[in-house]
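Here the complex is missing a single protein chain, while all its other protein chains stay put.
After this line comes subunit A, so read on.
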Amino acid sequence: MTEHVHTSPEDEHESAYSGLLVNDAHWAFGTDFEDPLAGVDTTIPEGIDAPTLAAYALMLGDDSLVMSHRIAEWTSNAPELEDDIALSNIALDLLGQARLLLARAAKADESIVPALPDGSPAPPEDALAFFREAHEFRNVRLAEVVNGDFAEATVRVLLFSVWRLAVWEQLRTSRDHVLAAVAAKGVKELAYHRDYAARWFVTLAQGTDESRSRLLAALDALWPLWPELFDTHPVEAAAAGSGVGVDPATVRESAEAVLDQVLAAADVPRPEVARRAGVLGRTGRDGMHGEPLSRMLAEMQSVARAHPKGLW
């Protein structure tokens, strides 16, 4: 019943794509090639509330997925080939983290996974990525804003990875085996992302008048979303209380200290810009997002939604 890409044997020599189909286990929507957590101990530790664990993993997974997509939009658009590759590498790391985290969320509480038509080959993490509405996403708003220039990408990756690395350093001791393992792996990757962005931050700040003014403009534009990263959502408080998650408020001091090191090296003062308010106090973690996320999802999800039984 699944739609499938087929080439007849006589066409194979003609098609540049036929080689790609020899091994049908490529990582793409609908291929259902493997459970990313196959063989991983996904039992819920004693005393842990499964829906809380799932909601918490979903937040971290949505941060990764949305940020990954924005960074991936840089592919073929970066100022130099090396940075094009670097940004693609960063997006790929985040996508890998998203896949594990969304799979973990689905394993902990199947009821959060959107129902798909019978016969859909989409694994749970794909169902979560492609079949939820914007208001169901729990990512911080920093991840979703529309891309600007390269200075903006630098500042965004810096703020995101400084914060996330501070959280994940603590998450390595999560009582949930899966989150602990994802974090232990992730800190190695995030350290590269943070150093990459921090070095470019200093380079642009100390470069030309043009590069410095663009960097300062990008910092002013994104700074209002920095405090939101350290707000404690009730899910994060509950996850932290039971030892599976981290209350982001507790890492604010260490994250600010790292950021101050970068600002000092770049000779850039802390911006004096107020935080962006939520809507009736609700922000990204509550599912309150800006229009850019809806537009991003419309593009990202369109093919999967048009072909929920598709296989390619």
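The rule is short, and it goes like this: a residue touches a chain if its C-beta (ideal position, glycine included) is under 8 Å from a C-beta of that chain, and two chains touch if they have at least 3 such contacts; residues count from 1.
Criterion: contacts and distances are computed from a predicted model.
For the chain that is left out, the UniProt protein name among "1,2-phenylacetyl-CoA epoxidase subunit PaaD", "Phosphopantetheine-binding protein", "Na(+)/H(+) antiporter subunit B" or "ATPase component" is "1,2-phenylacetyl-CoA epoxidase subunit PaaD".
The chain that is not drawn here is touched, among residues A:I48, A:L116, A:V187 or A:A217, by A:V187.
The residue from A:N77, A:S213 or A:Q261 that touches the chain not shown here is A:Q261. Only one of A:R199, A:R252 or A:R276 touches the absent chain when the whole complex is considered: A:R199.
Although one chain is not shown, part of subunit A still touches it, namely residues 23, 25-27, 33-34, 36-40, 82-83, 85-86, 89-90, 92-97, 99-100, 165, 169, 177-178, 180-182, 184-192, 194-196, 198-199, 202, 254, 258, 261-262, 265.
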